[in-house]
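My questions will all concern the structure given below.
Removed: one protein chain of the complex. Kept in place: all other protein chains.
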Amino acid sequence: MKKRKKINGVRVGIGAAAICSFLCLWAFATREGTTLGILMPGPVEVFTHLVETTYTKVGPLTIWGHMFNSLRRVLVGFTIASCCGILLGLAMGWNRTLEAIFRPIFELLRPIPPLAWISLAIVWFGLGEGGKYFIIFVSGFSNVTINVYTGAKSVDPELIGAAKMLGCSERRIFPSIVIRSSVPYIFTGLQIAISSSWAAVVAAEMVRSTNGIGWMITAGQSVGNMEQIMVGIIVIGVIGFLLSTFMRGVESKLCAWSRVQDS
Amino acid sequence: MSKVIECKNISKTFESVNGDFQVIGDISIEADQNEILVLFGPGQCGKTTLLKVIAGLEPATSGTIHINGKEKTKPGPECGLVYQTTALFPWLTTMGNVEYGPKVQGVPKKERRARAQKYIDLVGLTGFEKSYPIQLSGGMRQRVGIARVYCNEPEVMLMDEPFGHLDAQTRYLMQEELERIWQTEKRTIIFVTNNIEEALYLADRVLVMTNCPATIKKEFKIDLPRPRDYTDPEFLRLRQEITSIVDPAE
Partner (left out) sequence: MKHKTLKHSGNKQWKYLIMSVCSIVTFLLVWEVCTDVLHLTTPTTLPSPVRVFSTFIDKFTNTKPDGATLQVHTLESMKVALSGYFIGVVIGVPLGIAMAWFKPVDYFVTPLFDLLRPVPGIAWLPVMIVLFGIGLLSKAMVIFLSAFIACVINSYSGIKNTKPVHLWVGQTFGASNLQLLFKIAIPTALPMIFTGLKVALGASWNALIAAELLAATKGLGFMINQARGIYRPDVILVGMIAVGITGAILGAVIDALQKVFIKRRR
């Protein structure tokens, strides 16, 4: 089992070159005098603005305030969605009666894209936080449930037999075997859910909000402040990346036992 | 000497929409304390099911099983099963797997750790306590499987072709290892195999089984000194005799 700790120098080099050429291309395409240059800012303007937003307010808050609000929403919605999804997925995967009862309703609601719920959420919850939490919940819930459900259904029956043979009581089979066995599936669902939840926050904030990164983008659009829009996009990208990386890190720690080694 | 395990008139039929399928005919088996009883037969029919029935993992269609006088109806620690596929818990380390039995039965941590360590040492896996099954070779995993059942200190150990998935070299090694382990800590073992050399190397008695529905064709008492010699003339004569009466595999 070799852990590849060496950093591939060539890869990093070419990667850096790629990013540099992209930035140069961007700067070139938006230079003084081009049509694109009138419509869109170059990298220099965008990064200057990014730095500015850390100490000047954009609307009601600095960029830190907006980031905090967006993150707060995503984490709350995601946590609720995960808990509910894991519970429902395990229940449906393990108990055939619960599966027969809940799965049809779930399958009926599943094809509706999460963002289609936005209007309904506003009708039900008004323009406050409740509606946003609801959308984020809907975005994450479906993915977590499906993956956990698949996991609970795929428990190897031999393992259950082995546990009983070793003296495990019927009551303890579920926590001791089914849940432990489903952990990799839970994490697959969580990884997808964190990305969808982050996308949902952005969309919800773009539609109806008074703060947050998504709001920053639409606010920028309504006053024609392109730098603000670009800054918003960059921040969204960075935070989205950090969230995914964090989730992958947690998964590799907890699911070390299921990593298929290179043969 | 009273029998450790007595199975009387076991039969097993699987019902399905396509019709009933009788896997086990009428089988009666007994084993003495610390005896290695080998069930030898062709192909795949019936032997694994028989072990699962004895272990209580499958209900018999008819017949009874008594272990040291008590009737056995459910799976439990008195009868341990070493699986052909090992069936180790992938999320537990070697130590975690081996101490699992005592753990779910409430043995306190210190005691069960010591016990598990003893059996990990016994099967020759000292140093691999913290490894996950995915990091171990096939032979090593099977050792964990054996240690796990040993640690539970069952009255009877069942082994379902435990070395079937191993390459020839490792297989010979594991047979010798099992012999050594058994000599150190004697247990009653019912061992299933379709490999004649393995059967004769390990067995005190060999029961030759038929194809589906499985029944016992003939019993052979193996009186050779241990550890057995694969090239001993008597070993070879028995090998010839047994293979000549075995049904061809289906």
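By written order: A and B. Residues from 1 in each chain.
Definition applied: a residue touches a chain if its C-beta (ideal position, glycine included) is under 8 Å from a C-beta of that chain, and two chains touch if they have at least 3 such contacts.
Here the structure is a predicted model, which means the values were calculated and not measured.
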Quiz item: Of A:Y185, A:W198 or A:W257, which residue touches the hidden chain?
Solution: A:W198
Quiz item: What residue numbers in chain A mark contact with the hidden partner chain?
Solution: 10-11, 14-19, 22, 39-40, 96-97, 99-105, 108-109, 111-120, 122-124, 195, 198-199, 202-203, 206-207, 214, 217-218, 220-221, 224, 226, 229-230, 232-233, 236-241, 243-244
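What we mean here is this: only the chains that are shown with their structure count from here on.
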Self-check item: Chain centre separation (chain A, chain B; CA means) in Å
Solution: 49
Quiz item: Okay, in this complex, where on chain A does chain B touch?
Solution: 1, 156, 158-159, 161-169, 172, 176-177, 180-181, 183, 256-261
Practice problem: Write out the stretch or stretches of chain B touching chain A in their complex. | Solution: 52, 55-57, 74-77, 79-81, 83, 85, 87, 89-92, 100-101, 104-105, 132-135, 148-149, 152
